[in-house]
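Complex shown without one protein chain; remaining protein chains in place.
Chain IDs A and B follow the sequence of writing; residue 1 opens each chain.
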Amino acid sequence: MSHAVASKTDPGRFLEDFRIGEEIVHATPRTVTAGDVALYTALYGPRFAVQSSDAFARAIGYRHAPVDDLLVFHIVFGKTVPDVSLNAVANLGYADGRFLAPVYPGDTLATTSQVIGLKENSNRQTGVVYVRSTGRNQHGDPVLDYVRWVMVRKRDPGALLVEQSVPELPDCVPVDRLGDACPIVDAAAYDTTLAGSPFRWEHYAVGERIDHVDGMTVEEAEHMLATRLYQNTAKVHFDQFAQAKGRFGRRLIYGGHVISLARALSFNGLANAFHVAAINAGRHVAPLFAGDTVYAWSEILDKQPLPGRDDVGALRVRMVATKDRPCADFPLAEGEGYDPAVILDLDLWLLAPM
Amino acid sequence: MSHAVASKTDPGRFLEDFRIGEEIVHATPRTVTAGDVALYTALYGPRFAVQSSDAFARAIGYRHAPVDDLLVFHIVFGKTVPDVSLNAVANLGYADGRFLAPVYPGDTLATTSQVIGLKENSNRQTGVVYVRSTGRNQHGDPVLDYVRWVMVRKRDPGALLVEQSVPELPDCVPVDRLGDACPIVDAAAYDTTLAGSPFRWEHYAVGERIDHVDGMTVEEAEHMLATRLYQNTAKVHFDQFAQAKGRFGRRLIYGGHVISLARALSFNGLANAFHVAAINAGRHVAPLFAGDTVYAWSEILDKQPLPGRDDVGALRVRMVATKDRPCADFPLAEGEGYDPAVILDLDLWLLAPM
Partner (left out) sequence: MSHAVASKTDPGRFLEDFRIGEEIVHATPRTVTAGDVALYTALYGPRFAVQSSDAFARAIGYRHAPVDDLLVFHIVFGKTVPDVSLNAVANLGYADGRFLAPVYPGDTLATTSQVIGLKENSNRQTGVVYVRSTGRNQHGDPVLDYVRWVMVRKRDPGALLVEQSVPELPDCVPVDRLGDACPIVDAAAYDTTLAGSPFRWEHYAVGERIDHVDGMTVEEAEHMLATRLYQNTAKVHFDQFAQAKGRFGRRLIYGGHVISLARALSFNGLANAFHVAAINAGRHVAPLFAGDTVYAWSEILDKQPLPGRDDVGALRVRMVATKDRPCADFPLAEGEGYDPAVILDLDLWLLAPM
């Protein structure tokens, strides 16, 4: 063997490898197909009519059934993992996420990221990287844009960062930046009986809380199938031999799996909130493991018409997921922190027909 | 939070909420795709050539490979769950089920049900609801029609039923009502070698019993993937946290999962009985749990030509599934009841080339 040959495997970036302003082109472009959609249905059981039925989607103005927004999110996100979070300690949060164009089976998605912030922790062992990631289709049109930040290890605690700064991020996507991924909809043609609920945008009240009632237990095979489908390569989800010696002794479930479970459970109460227009904020409060059962509840934080549109309106929804804890009493805080059952705290803009 | 806001979640119907003659339009229409077909293959391993190969299906007269009859059944059935059986104690039986048109990938299925019977039990806590459910494609053409009856809880034991009656149901679908979902087939072009067995309709004898030999163990992840694929929301299949405190302490496997397993196993002995034309009767004799191994055997109860057709003939087949019990000796009765290993007793009309 020639020792002069460059190492062919990628160890991933450490904190000092990032530069503010730098643009990262991620591998691997991925064509989304009806096969991915079927798997997504099998993994989470979503029943939103627009994504489930070509006939329903066409009747209201889509070309045909679009791909579930969160399936798009997971695929766009998955591509960033080898470059951004292979040496991550934790996925800290999301902000300013917007869906920008519908994605249909046959579209090919690719992702780029820009490093928009970098901050070393006081221990000098780790720091936080902020990236704005953009998913684009085969025409180069952006379909999703969002910010996430992760805690990443340094390779060398003594390394110095060229530049540090923390970006200012909006608490919430403004209403006039919502709706690009939702064509003008014929709200009269939106059949609420077929969609599974009589409640349109106008029936929801700010402050209203909804227990989504049902629970879903997660198996190892399921979250691994999902995470591989998204071509997300983070080792903590797959390698039990290594994880057995780790902090939890178990494989960690990809946080996005919890987001999709909560979203699917939320059909029971939010059946007509068919489109995720924006991810205002999101936090994985605690890890989920196989064998746990996920429940969810939502609170309507705000409701707004979309400027210049009277087909759909926006509901700002705080969606909370728990494990092994039904949500009839809307568990959230305990003392100064979260109720120990809470695993996800998500802030979304959803669109519903008027 | 405004307490005047209507509850957004659906608690499901109780016995006193049904009315004889009432028509229920079920959510959610669902486009069936090649993705669903691939998942169905992965979940059960069926090998019937007509459903497996576009080339084989075209050679005998189909437009291309049709969707497996039981995948159609599960999707049509799944839609009825939120309206009919969310508060069910048990799924008691099926009758008069007929497949009425082939379903191809790209078709969108929707279901309506008519309440055709209602009968309170003497304990006044529960009763039986009979529904005739019809699945239709995007053109409004019926593709499947069947009756099932379920035991449903009353919300209020004191509630009175407006009208009670038990429908008369045929023991068996008459032969002249079979075959609508099977185009005229070129039986000479049906290649039995490619299909995996030399035995056509004429080689089966009334009274003949067939041990399907193979066994299939079921995992939690598998039955949950399947049941979500069908958008069947019955909680007993998914929520281990709640089920742990229930009667069995475990998640119950959707009965339809057993039907599909038995049908796939029956390929070994019934390889050319490529189409389920009718479900004459069916009973889930005992529950199945993850970790159990399913076996099956069949008896030819009757065989009939189809009036006016000489391409395919009908085999009336009793298909019995067991758990953890191979079927070389055709287990069925024990004393006045079933052998304790029996979990499914199904009566089908299958079509095979002449």
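Assume contacts are C-beta pairs under 8 Å (C-beta built on N, C-alpha and C of every residue); 3 or more make two chains touch, one makes a residue touch a chain.
All values derive from a computational prediction rather than experimental measurement.
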Subject >> Which of B:Gln114, B:Gln138 or B:Ser197 contacts the chain that the document leaves out >> reply: B:Ser197
Subject >> Which of B:Asn121, B:Gln138 or B:Thr293 contacts the chain that the document leaves out >> reply: B:Thr293
**OP:** Pick out which of A:Leu15, A:Ala38 or A:Ala57 touches the chain that's been left out of the picture.
**Re:** A:Ala38
Original post:
Footprint of the hidden chain on chain A, which residues?
Top reply: 1-2, 5-6, 8-10, 25, 27-31, 33-36, 38-39, 82, 105-106, 108, 110, 138, 219-221, 224-229, 231, 233, 235, 238-242, 251
**OP:** Over the whole complex, note the residues of chain B touching the chain we left out.
**Re:** 33-39, 41-45, 47-49, 52-56, 65, 193-197, 199, 203-205, 207-217, 219-222, 225, 268-271, 291, 293, 324, 326
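Here is the rule we use: only the chains that are shown with their structure count from here on.
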Original post:
How many Å are there between the centre of chain A and the centre of chain B, using C-alpha atoms for each centre?
Top reply: 36
